[in-house]
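A single protein chain has been omitted from the complex, and every remaining protein chain is retained in its original position.
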Amino acid sequence: MPGRIKTGVIGATGMVGQNYIQMLARHPWFEVTYVAASPQSAGKRYADAVAGRWVMDEEIPEAVRDLTVGDASDIATARARCDLVFSAVEMDKQAVRNLEEQYAASGLAVVSNNSAHRWTEDVPMVIPEVNPHHLDVIPLQRKRRGWQKGLIVVKPNCSLQSYLPPIYALIRAGYAVESLIVTTMQAVSGAGYPGPASIDMIDNLIPFIPGEEEKSEQEPRKILGTVRDGKIILNDSLQISAHCNRVPTINGHLACVSLKFGGRKPPLDEIIRIWQEFRAEPQELGLPSAPQPMLIYRDEANRPQPRRDRDAGRGMAITIGRLRPCPVLDIRFVALSHNTVRGAAGGAILIAELLQAKGYLG
Amino acid sequence: MPGRIKTGVIGATGMVGQNYIQMLARHPWFEVTYVAASPQSAGKRYADAVAGRWVMDEEIPEAVRDLTVGDASDIATARARCDLVFSAVEMDKQAVRNLEEQYAASGLAVVSNNSAHRWTEDVPMVIPEVNPHHLDVIPLQRKRRGWQKGLIVVKPNCSLQSYLPPIYALIRAGYAVESLIVTTMQAVSGAGYPGPASIDMIDNLIPFIPGEEEKSEQEPRKILGTVRDGKIILNDSLQISAHCNRVPTINGHLACVSLKFGGRKPPLDEIIRIWQEFRAEPQELGLPSAPQPMLIYRDEANRPQPRRDRDAGRGMAITIGRLRPCPVLDIRFVALSHNTVRGAAGGAILIAELLQAKGYLG
Amino acid sequence: MPGRIKTGVIGATGMVGQNYIQMLARHPWFEVTYVAASPQSAGKRYADAVAGRWVMDEEIPEAVRDLTVGDASDIATARARCDLVFSAVEMDKQAVRNLEEQYAASGLAVVSNNSAHRWTEDVPMVIPEVNPHHLDVIPLQRKRRGWQKGLIVVKPNCSLQSYLPPIYALIRAGYAVESLIVTTMQAVSGAGYPGPASIDMIDNLIPFIPGEEEKSEQEPRKILGTVRDGKIILNDSLQISAHCNRVPTINGHLACVSLKFGGRKPPLDEIIRIWQEFRAEPQELGLPSAPQPMLIYRDEANRPQPRRDRDAGRGMAITIGRLRPCPVLDIRFVALSHNTVRGAAGGAILIAELLQAKGYLG
Partner (left out) sequence: MPGRIKTGVIGATGMVGQNYIQMLARHPWFEVTYVAASPQSAGKRYADAVAGRWVMDEEIPEAVRDLTVGDASDIATARARCDLVFSAVEMDKQAVRNLEEQYAASGLAVVSNNSAHRWTEDVPMVIPEVNPHHLDVIPLQRKRRGWQKGLIVVKPNCSLQSYLPPIYALIRAGYAVESLIVTTMQAVSGAGYPGPASIDMIDNLIPFIPGEEEKSEQEPRKILGTVRDGKIILNDSLQISAHCNRVPTINGHLACVSLKFGGRKPPLDEIIRIWQEFRAEPQELGLPSAPQPMLIYRDEANRPQPRRDRDAGRGMAITIGRLRPCPVLDIRFVALSHNTVRGAAGGAILIAELLQAKGYLG
């Protein structure tokens, strides 16, 4: 695949970084030409740097095994080796903000999993099927910061990716949503490696994930926001209450949702039709990672299930089931997404594909 | 322990029946003198009848091992051997209704786990701390049916036992509750033996339990109802929306609750105080199985957890945590109860203790 | 893919049958044109017949969804629809033996997962990389039984597939093996659906699998046997002691092996070399399902692991690790194979490919 975009993974030795390495192994547009990590790993062969902590179920791709790990703080080398970087660094927020801005200032497009820049008002937080138009702030982002080619885009928290797209589909179809109460059952991979101890997860679950409920409740305000004057104006029309639980599954965040409409209430079969027909810009552009369809509705009473549905659409689709009236709000349903694919590396790669399709890369 | 009440377990070979056998092993008031099951088991020694399918973690109690299993349809023998029977039979509903009525007609007090009589209007469905006064219908139950000493009382579904008592405590304290949305994560033991297949529960959960949401939503209407003219009048003031999930834990049903008050809204510290000070008739009577206290509030952010909290109060207490405001309704919290103790055999034994304390037995 | 061999799956609604359906979905040589099951399923659309009990992680293949399920006892229809059948029926052994013989007598090639014919002396029990030459008995099988085109071949038990091929590789390289003690940790899928109850597999394991140790110890005698006069002469030179355990994994049987050589003892690096260079007839013939390589040796101290290594070679390779001296016998190691792929449907499909390559089909 000649002519692929040279791509770096910053924070390449951690679990999210490993996910990027694995998912990019056969990507038609992006080629991993550079990996960077902390100073302890810098200088090592990638395969040596992750020896004993490669936790993916597939092997390290051949093309990456022998790359020399760079130091994440070495911007110049990154710039020399690639045009696009995926940021999966884990440091304190201010340090991440600075680092990602340095990468962008050097001319690199930065797509980040880190939460540091999620609330920066000229940094889009994007689910490509929901708010692709938020990329419109990039020209002003560049202008304001004096960047020529660089840019920063971030992906939101994994926990909301199972329920926000189906809700957005209803909003887009003209059915305003006023409030929702969501209880998530989230997989252990969402906590990175090592994540929850097995002694806490055998014959047990934990009804708390630090910071997760706040992200689940707040980030949709920005994702559903509108662009004005190169900034993203928050949308405060939707109230969310989130209960987040850690459960003993490997991958797949499941959400039980009760929802109240703000105005007209669609009948149930209309909702299912809206979901089944939902197509957005990534589907229309035919982006390589865009699932076709994005939203899958299953009729069986006992679906979606994490192990059986998380891989739908190669981990990029969202599976919904059990749509029924809610005796307290209006409707309720269950939704599931793959947290380390759609909710992390896959979602970020789809952002990068959208950037490329819209001409923001190179 | 001389003078204990002679007690039978009908449906003694199934998992609920085994729970009764184990929990009654050291009971100060009740002595298992009779066990009955299906015709296939009848005539066998109890230990032989459950060989290979005794699933309790403790051994079969010595006093029960050698009892001869009776035929559940043989009312006369049951009547000759005991004064009280716990019904854990599994048959179609009409058959259960008939059988339990025959036991009662013979003069036996019947406390049942089965759902067959839950909606019979003169049969109380009792959580002893919530609606002990529903036993007041027993005299009219007897009169209407021509029973001298017999009676039937049933226990409600296990899934609601984690959240209804804390909500009742608030109602009793003068804070009307208008609606609640509850998502449960229920243990596999709730489905009996064998219950869910391990292949469905490893790295997975199932967002559906047949019939469970209906029971969770409807049974509180009766439990919170009022007694009038020897019948229980349903309470329709509380709207409930339940999402019920099966998760890979052995015991302990956990519920994430969002709740809206009907009138005045108590501050959070007042709610915790109400819970911590909650005492009801079983506590005041000092019933042997009554937990002291019944409601335990934990301050830690990550509690209650099924494995760590289900055994509180020897499995009869309810553990609550994470009380906080709800952005959509008024408050939210997490509650946990032991489904096979409080939610099944233990709850029924506490009913029987209440019956004895109130003079309904013998 | 025109010209593919018309293939039937008998016992198509059970878990092994479903595995066949899934694995054959994209097979280059075989096309599922017929499915059969018990009389209760017969006449239904396949998708309807397995509704609610399709347990594969992928969906029912489009090409099979609408097939009408035949009655497994209807030989004529099977013969009219296909040339090859995979038998995954579950009945008593004598009934299976009769049924499979009727299929063969009608002219069908039968490859069976069932254990009924494993000890029939003119029926080969084949691991294609170990004893492909046992197919040489087919001409005499046909002659003796008066079959023109029909034949029966069976695959051995799944538990031995992780350790017998590595041991055979050593024997083939000239190092006689005298005895081995093997402890297996076997996945729940090996028991079919529903298989072990989750209440027995959460925070637990079961040190017993009915019949499994006998199969593990006896079947290698036939697989390593020699063909003489159209019969397979048992090999009694290898003594096996098997401890079989059921553990809470979905797929992947793992074996801890201690082994004693009968004569010369190869050094450890020689053993690894033998494994890494091992190629047998399926590899040489380039059969579509033959893994290249079959035996994978991993250097990491903590491998193979069921979830991480079972899919090696698309589930058809065997992963070995931890080769080291044994203080009691000679050497010890750990081996893993995918029980429902290599150990069941995949192994049987590889047998069918070998039959085709050797001219036994059609």
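We call the chains A, B and C, going by the order they appear; numbering starts again at 1 in every chain.
In this section, a contact is a pair of C-beta atoms (placed from the backbone, for glycine too) under 8 Å apart; a residue touches a chain by one contact, two chains touch by 3 or more.
Predicted model only: the values in this text are computed from it and were never measured.
Contact with the undisplayed chain is limited, among A:Gly70, A:Pro248, A:Pro291 or A:Gly321, to A:Pro248.
Across the entire complex, the residue among C:Leu151, C:Ala290 or C:Val334 in touch with the chain not shown is C:Val334. Of the options C:Ala49, C:Leu67, C:Leu99 or C:Ile240, the residue whose C-beta touches the omitted chain is C:Ile240. From the options C:Gln102, C:Thr183 or C:Asn235, the residue with contact to the chain not on display is C:Thr183. For the chain missing from the display, the contacting residue among B:Asp57, B:Asp92 or B:Asp236 is B:Asp57, taking the whole complex into account. Residue positions on subunit A in contact with the hidden chain: 55, 188-189, 193-203, 248-250, in rising order. Not every partner is drawn; the one left out touches subunit C at residues 179-181, 183, 185, 200, 202-208, 210, 217, 239-241, 243, 245, 247-250, 254, 256, 258, 260, 301-308, 321-322, 326-329, 332, 334.
Subunit B meets the missing chain through residues 52, 57, 202-203, 250, 300, 307-308, 311.
Throughout what follows, only the chains that are shown with their structure count from here on.
Comparing the centres of all chains, each the average of its CA atoms, the largest separation from subunit C belongs to B.
Our note on geometry: subunit A versus subunit B, Cα centroid distance of 43 Å, whole angstroms.
Remark: subunit A and subunit C have CA centroids separated by 41 Å (rounded to whole angstrom). Per-chain Cα centroids separate subunit B from subunit C by 48 Å.
Across the assembly, subunit A contributes 202-203, 250, 307-308 as residues in contact with two or more other chains.
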